[in-house]
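Take this structure, written in structure tokens, and hold onto it; I'll ask about it next.
What you see is the complex with one protein chain gone and the rest in place.
Labels run A, B and C following the written order; every chain starts at residue 1.
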Amino acid sequence: MKPVETAERTPEAGPEAANGGATLGTSRGFLRKQLQQILAFASLIVLVGFFALANSNFLTWSNMMGILVSTAVIGILALGTTYVIITGGIELSLGTGMTLSAVMTGVFLANLGLPLVVGVLGGIMVGAFIGFVNGFNVAILKIPPFIATLAMMLIAEGLALVISGTAPIYFTDVPGFTSISQGTLIPGVNVPNAVIILIGLTAVGAIILNKSVLGRYTFAIGSNEEAARISGINIRKWKILVYTLSGAFMGIAGVVLAARLNSAQPSLGVGYELQAIAAVVIGGTSLQGGKGSIVGTLIGALIVGTVTNGLRIMSIPQEWQTVIIGLVILVAVYTDILRRRRQS
Amino acid sequence: MKPVETAERTPEAGPEAANGGATLGTSRGFLRKQLQQILAFASLIVLVGFFALANSNFLTWSNMMGILVSTAVIGILALGTTYVIITGGIELSLGTGMTLSAVMTGVFLANLGLPLVVGVLGGIMVGAFIGFVNGFNVAILKIPPFIATLAMMLIAEGLALVISGTAPIYFTDVPGFTSISQGTLIPGVNVPNAVIILIGLTAVGAIILNKSVLGRYTFAIGSNEEAARISGINIRKWKILVYTLSGAFMGIAGVVLAARLNSAQPSLGVGYELQAIAAVVIGGTSLQGGKGSIVGTLIGALIVGTVTNGLRIMSIPQEWQTVIIGLVILVAVYTDILRRRRQS
Amino acid sequence: ACADDDTTASDDSAGDGGYDIALVSKGFQHQFWQAVQQGAEEAADEFGAEITFEGPDSESEVAQQIDMLQSALDRSPDAIGFAALDSQAAAPLMDEAANRDIPVVAFDSGVDSDVPLATAATDNRAAAALAAEKMVEHIDGEGKIALIVHDQTSVTGVERRDGFVEYIEENAPDVEIVSVQYGGGDHLESTNLATAILEGNPDLDGIYGSNEGSAIGVINAVEELGMAGDLTIIGFDSGQAQIDAIRDGTMTGAITQNPIGIGYETVKAAVMALEGEELPETIDTGYFWYDSSNIDDEEIQEVLYE
């Protein structure tokens, strides 16, 4: 028997390569795997093709950027919560937690007049702190994630209203703030910063998930928490870290949203959690935990963003838009299931 | 060791007795177990006591009925979906599916002028059919429950608007319809029918869950679906039945809602699914599947209903109400966790 | 920002006869917005234009509305009608429309920007003050009242609350507002809210509901508690249920805007702008008090919707 030989054969090509589990890989293998995942979602490409044929205004640079910008906030929320979902948890305070982060950013910048960088970091830290509290409640107090984050959803919703005095906070007097979302970093190329942030966070998020210690333990906990514990992993610490990381993403989403709207809207955000979780699950991450991918999440968010935009551009009556989005989600996921089944 | 002797001792008193797993029980044991569960939720009693002291108008018969009536719709949705959640699934189309059932009831009764009983049964059947489609998508097409029911949520939302022509359907010309919710069956005693329906469905639901084959299989599937399959249980059939049953409850909720509002409001319902699932989970049913109880669900719904009502009666500013409800949920569930931990 | 991409945009669709006008409203599922849409369609038929009509799921969905406006711009319509949930949030897109020479008409409430050529709106504050005046009149200038408002942060919610509250504070010292709560315009939620308020304050003299869903919630609660006729109920907007309640005396009366008129005037203004005509800065579409005494007047019947 030649164990070494078999081990060397086709390092990346197992059935896992496409199903988003944690696999080991070289840097090249890592990139290839992420690309494969993008291609895997044929549905997205089919959708783009369909809308491009149906309406000539769809496939313009401006509209493509529009889709990406309008996906940015939900997308960033979804990226962060992918970790939580891979541990087998759930995050319902995404929407209102984001709002609270946005409101606090407004307090720091517009009310207290702190420097831009400080205020923005402050807003992100508020998000991370909300995540930390969720993590504490889940990991230490052992409150089921659904309950812990549902309670936080309500608490954050109320606090955002209380702190803002139930009125939007405007950033009109904060120079440069809106360009966080609307400006463009790369001169000459017309890509709004919100899009750059979304893509950048996807890259960072994928690296953390696939290459870092945190990412590995995220999969381990979601796969078999008890086994991870008896292997000597400090479950509490890592779970809190995962929720905190997700919270930081939530904080970033809050800042991007506020910069886009040039205001912190205190009653926005309820319902965003479901959209974000939907993006994660459409992207192939399992709510049972243990399986998932960041690039998949981005694609999940883009599928929903593309259909929504395409139907609007085609001027389909709004009540039918809803029905069609539902059907597209069903078909996209089912196609993906069929593809995987055929592969194995 | 004398296994036989020990086996005879305290058949019901294991640590499970209170935690809502499926246990075997005599009829007396069954009742006792349900009662124990009610008592278990000390938090509800504490809450009622607190509000009674805080506001003299709280503990009136009329307000108690008010709480029950306002809990009825969410409560009925939650009862039905308890089964789905025990199988390890989830049901996001609860809110809009209920709306579609209500709209179809309106079509049957107000537009087509069918007899009351036929229209009401028709509405319930529409709910059951929505559940059936969900069950089919989950059990046969193997679409994850989150996705299958999320898609259905959107489809039902759109269809309710399309079918109703985005206008409410009024039952003004349907004699007797509103009394389904607002009338009272028991002469002399002032208990609205909505409350009787809620309590009745709780009883029926608890018996189905604890004493029927369907209930037993519901637990089996949620505990270990693969083992249940190998044990010769026809998973597909029973899963479809569970979703259909949940759908029928959804249909009933739609009828009760329409009777209460004397109209089918096509744009209502989004967000109800989260409230209903929250009631289920607060009531001690695990989203991992395999554990749960119907009476717990009722109590979960009542906890939320009581706090909401109590805070409103006390005229607490609404933004603080939200924060407080969040905290109460956290504390209620944490207390319950502590109590169970101490018990074992 | 995208001015250079699309300079010829507005010429595209004029060829097939009508103008393409995109209306982005604050909602679409509620009767009020359906009536606005109806008015807009009437005008579209009259002037030979094509319209699209969209609105977010609720009045707090500022971001969703911005996305809708963005998509509408990307479709390159000839003109845009816009009912801003938040003027500031929409400012960049207003500028983009201006850069691309797409005329904008504001409707329902003003847009805080100099881009819109005209505004077809109701003065919500004044309308709410009229509701308060009627409330004071019907409870004889003293007593306890409560408000069920449809939204805590949106422009219409805030204006219809503040217009009402300010009138009471200034003109009716003996009227006490015991509770202001928000039901999101959701019929069931508003019903439950109103029930709890009535249970907590059995001596209440009047309730004001700030939109259709809120007002219907109050009616439902009063009927369930068997208190119909015991207190003054003032509503807002119309719809079958409010009309019925006014006819049978459960509801004292309500303020109605002229939603059909709002929609009609918006499209008409857009067409006029495209034809190069001068527009008045504001087109006041008006509001009316109606109760059992005048509900069948022709003037009122014209602005009610079922």
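Methods note: a contact is a pair of C-beta atoms (placed from the backbone, for glycine too) under 8 Å apart; a residue touches a chain by one contact, two chains touch by 3 or more.
Criterion: contacts and distances are computed from a predicted model.
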Check your understanding: According to its UniProt record, what is the protein name of the omitted chain, chosen from "Phosphoribosylformylglycinamidine synthase subunit PurS", "Pyruvate ferredoxin oxidoreductase alpha subunit", "D-xylose ABC transporter ATP-binding protein" or "Conserved domain protein"?
Key -> "D-xylose ABC transporter ATP-binding protein"
Exercise for review: Please work out which displayed chains the absent chain touches and list them by label.
Suggested key: A, B
Check your understanding: Which of these, A:239, A:260, A:291 or A:312, touches the one chain of the complex that we don't see?
Key -> A:291
Practice item. Quick one: say which of B:219, B:272 or B:334 touches the chain that got left out. Key: B:219
Check your understanding: Per the definition of touch given earlier, which of A:193, A:223 or A:246 contacts the omitted chain?
Key -> A:223
**Study point:** Interface with the unshown chain - residue positions in chain B
**Key:** 1, 3-4, 6-17, 21-26, 29-30, 207, 211-213, 216-217, 219-220, 223-224, 226-235, 290-291, 344
Exercise for review: List the residues of chain A that touch the chain left out of this view.
Suggested key: 1-4, 6-7, 9, 11, 14, 16, 21-26, 211-214, 216, 219-220, 222-224, 226-234, 290-291
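Rule of thumb we're sticking to: only the chains that are shown with their structure count from here on.
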Review point. Roughly how far is chain A from chain B, going centre to centre by Cα mean, in whole Å?
Key: 31
Point to revise | Sequence positions of chain A contacting 2 or more other chains | key: 161, 166, 270-271
**Study point:** Of all residues in chain C, the ones touching two or more other chains
**Key:** 28, 57, 152
Revision key, fill the gap. Note: in the complex, chain C contacts chain B through residues 28-31, 34, 57, 152, 178-182, 186-188, 191-193, 195-197, 199-202, 213, 216, 220, 223-225, 239-241, 244, 306
Point to revise | Contact footprint of chain C on chain A as seen in their complex | key: 55, 57, 60-63, 66, 69-70, 73, 161, 166-168, 170, 172, 178, 182, 190, 257, 260-263, 265-268, 270-271, 308-309, 312-313, 315, 318
Check your understanding: How about chain A: which of its residues touch chain B in the complex?
Key -> 90, 92, 137, 141-144, 146-148, 150-155, 157-159, 161-162, 166, 270-271, 274, 277-278, 281-282, 286-287, 319-327, 329-330, 333-334, 337
